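A single structure is presented below for examination.
Heads up, this is only part of the complex; the chains shown haven't been moved.
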Amino acid sequence: MKLHEFQAKAIFRKYSIPVPEGSMALTPEKAAEIASGFPGKAVIKAQVHVGGRGKAGGVKLSSGKEEAFATAGTILGMDLKGLIVKKVLVEKAIDIDKEYYVSFAIDRAKHMTVFISSIMGGVDIEDVAKKSPESINKSYIDPFTGLKDFHIRPFLKQAGLDKDACAQASKIIKNLYKIFLETDANLVEINPLVLTKDNKVIAADAKMDIDDNAMYRQQEIYDMVKDELEAQPEHQAKQKGLSYIKMEGNIGCIVNGAGLSMATMDIIKLYGGEPANFLDIGGSSNPEKVKYAMQLLMGDENVKVAFFNIFGGITRCDDVARGLISAISELKVNFPIVVRLTGTNASEAKEILKGSELIFEETMIGAAKKAVGLVAR
Amino acid sequence: MSILINENTKVIVQGITGRDGSFHAKKMIEYGTKVVAGVTPGKGGSKEHGLPVYDGMSEAVKATGADASIIFVPPAFASDAVYEAADSGVSLIIIVTEGVPVHEMLKLDRYLRSKNIRYIGPNCPGLISPGKSKIGIMSADIHMKGSVGVVSRSGTLTYEVVYNMTKAGIGQSTCIGIGGDPIVGTNFIDALTLFEADPETTAVAMIGEIGGSDEEEAAKFIKTMTKPVVSFIAGRTAPPGKRMGHAGAIISGTSGTAEAKIRALNEAGVEVANTPQGIADLLADKILAGAKK
């Protein structure tokens, strides 16, 4: 679960990490009001989950109330790489002397937290990693000991900060680590971490990604993201025990298991079709779940055919069949349904489905070919 | 032989009185697995499927001499259950629980490794050595005893592969589902190492998916193996960045895409099937050829 910059900065403030003065606005009026609250220029930043906001025109400087109003108006409603900007962060512009990069993330292969730092901040860290990998420091942090001064020292030295700025940066990094742990984050990142001309260290940007598995113990963060989260079809599906990601194709997939779901999408593509979605109905599926999955497909106007691929194990094929029957009878399904059922209670399932208008196939390949063929007509 | 478990492995089911724990304990017993006890705090002294239930792992292990534990405990309590298992003396822990926070896993992983305890999962189906023992949640009937090791990050996809293998007459030595979470106890290299050393295994099927760099690392290792490995990678059509953030790529130095993984495997001489069914065909070739890679 990614947080918006303004949300991450609210957490930063709670942990005494200095961020520029400012707040979030939903309208140009509010943006203008915020901008008039402090002297000097204001930065207006689109709050959307896309990389390279700046280059794409989502971050702009403005002078005075009127210009802030106008600029916010331009950014709000803007389409940034497919996402519509609904919120902006309006902040007092700061006098930048130097820009650094710091983050904490989880190294899956090493099974450790890694502290990543660079004196080349303010640009895409992936580019830095490619062009000048030597400028990136990585320190691995043992979960047993946690962050220690010796993990931070090399960065502080490279950054060439004076004693006072060192103390500020060190405190920021330690608090950032605290945030990383206490919010169950997959990633906390400050890019750029700014040294201002009057020798203050400030987090000019803030990125946080929270572990979805830990949401049950992160109530405060959940409350923060709740509204936006609940508006997402993916999240609604998850609440019902389904994992759903919409895509651009027209063959709707309903599968049990994430790996088999991906493989089903792959095989559709392999035989010339385009999957409309990823949809994993999980284990021990009950008929209600199947019905809801069908509704998700019907909500996507691109879908021209549905492909049921169920490998019964814990999931019983007869349960899926019952769900399917009730879905067909209650909903007005307006596309053909290709069904492939194998494993636990598959023959019972076929018995249940006998007489319906479903198209049966024995193998994944057979079913995929059939679905692709139906769309092509 | 087989890897990690065999007909003598004694298993405790943690969370045996829960819905899933009870169901799968029964299935494992029916398969012939030596399930020796269950553990549920507060339920000590009761019985489940005729097995004694204990309050704690320490007493359960003392009473039964168990070697392994399988964990069906909700995410919020799972890590404590694992710590308890780790301190009880078992040498193998299978964590079925889905949804354990990654920060819990970081600590748990460090702890278990420091005690040289092997664990599998979390969020995994467990493992089965057909005809010997099953410590997991896979349906047993699709499996057949044989000489191919199967290792996979995915559940149902593995069933698909195994089902096709069995249909084609290709049996399995051990099938192990390592789980798809960011931090897992046993990764591809760990499993491949065990299969390479197992005299009963003659070839390996490795089923990967997008994300992380485990398949890429495995590819390097496979170059050093004497046994043939075939593979399938799921997620060629998955949208980029849906699961992996930018920092991931900086850390692992790989994009984690299906293409990158397939390329790495091909470079290591591994044939990668286009479909789950394809695995069986590739294996048939290898086995018929008696091929040394």
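First chain written, first letter: the chains are A and B, and each begins at residue 1.
Rule of thumb we're sticking to: contacts are C-beta pairs under 8 Å (C-beta built on N, C-alpha and C of every residue); 3 or more make two chains touch, one makes a residue touch a chain.
All values derive from a computational prediction rather than experimental measurement.
Colleague: How does the whole complex break down by chain label?
Modeller: Stoichiometry for the full complex in this file: A x2, B x2.
Definition applied: only the chains that are shown with their structure count from here on.
Colleague: Taking each chain's centre as the mean of its CA atoms, how far is subunit A from subunit B in angstrom?
Modeller: So the centre of subunit A lies 28 Å away from the centre of subunit B.
Colleague: Please name which positions on subunit A make contact with subunit B in the complex.
Modeller: By the definition above, subunit A touches subunit B via 51, 103, 105-109, 111-114, 116, 125-126, 129, 136, 138, 142-144, 181, 184, 186-187, 189, 209, 211, 213-214, 216-217, 245, 247, 255-260, 262-263, 265-270, 275, 278, 283, 311-315, 342-344, 363-365.
Colleague: Give the list of subunit B residues in touch with subunit A in this complex.
Modeller: For subunit B paired with subunit A, touching residues are 75-76, 99-103, 106-107, 109-110, 113, 137-139, 142, 152-160, 163, 180, 182-183, 207, 209-210, 212-214, 217, 232, 234-239, 242, 245-252, 258, 274-277.
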